[in-house]
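Only one protein chain is missing; all other protein chains are in place.
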Amino acid sequence: MSEVIESRLSELGITLPQAASPAANYVAYVATGNLLFVSGQLPMENGKVAVTGLVGADVDLASAQRAAELCAINILAQAKAALDGDLGRITRVVKLNGFVASAPGFIEQHLVINGASNLIANVLGAPGKHARAAVGMAALPFNAAVEIDAVLEIAL
Amino acid sequence: MSEVIESRLSELGITLPQAASPAANYVAYVATGNLLFVSGQLPMENGKVAVTGLVGADVDLASAQRAAELCAINILAQAKAALDGDLGRITRVVKLNGFVASAPGFIEQHLVINGASNLIANVLGAPGKHARAAVGMAALPFNAAVEIDAVLEIAL
Partner (left out) sequence: MSEVIESRLSELGITLPQAASPAANYVAYVATGNLLFVSGQLPMENGKVAVTGLVGADVDLASAQRAAELCAINILAQAKAALDGDLGRITRVVKLNGFVASAPGFIEQHLVINGASNLIANVLGAPGKHARAAVGMAALPFNAAVEIDAVLEIAL
């Protein structure tokens, strides 16, 4: 399982970063039973927030979708850390909550979060099909354009 | 169980629509253990978003409450599809997250989401008593006035 997923990541040109640890009094993920709750991930790339500003004003749709992809990549990186390196232990992506920093009048949050949904489905296959919500925020930490958190079902 | 619920729906004049399938790489619900996570539902009626705009500016409180009711009806429609038509298998509505597209200064998100809470409680009775959050958004997909997602406890 894990080899197939790692192959897909390679084919898609995706290198998972080192999972970042929060700098405050919380953690990047918590497992309870066979659910893994992953903290809200920002579009981090090379250690910094790669896409900033309000979508629909400072950030165009393509850049916002790229931000959502980066959030998804960071979710996978956190899951890999939680699962001792074995992404094959993700039995199902249960839910993604997609938060899009939105300029007044921007109403395509669903198209933005498709960037994450497509990446997760492409990398994980059938277990990657998830429920989700996509909503528009006034602003996000560090001026990030997108933040996404996740609930995953995992094999113990 | 199911008959009682269907009777209440009839008495309230509610016809559940066909559950809509997302047009993108995600699904309307995911079951894990005995939890059912339902994707964010918009106020769809007859196949389109029935209530659009920012509550407190374009949309008044009564219309926003109607939007929340429609979101709740669509949650029930998705649950019915997930549960092979048997809403009696909902043992508890665990959580509703209510997202209200809010004009500056609109601070009655709780009253808006009461539209959904009342409908769910009226239709499902005691199992319909849920935890919830109600918050104000900058904007929502397709300019929807309200979006609501849900976690349900279900009998397997």
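Think of it as A and B in the order they're written, each chain with its own count starting at 1.
Just so we're on the same page, a residue touches a chain if its C-beta (ideal position, glycine included) is under 8 Å from a C-beta of that chain, and two chains touch if they have at least 3 such contacts.
Every value quoted in this text rests on a predicted model; they were computed, and no experiment measured them.
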Hidden partner chain, residues of chain B it touches: 33-35, 92-96, 101-110, 114, 117-118, 120-121, 129-138, 151, 153
Positions on chain A where the hidden chain makes contact: 24-30, 32-33, 37-40, 97, 99, 101, 137-143, 147, 149
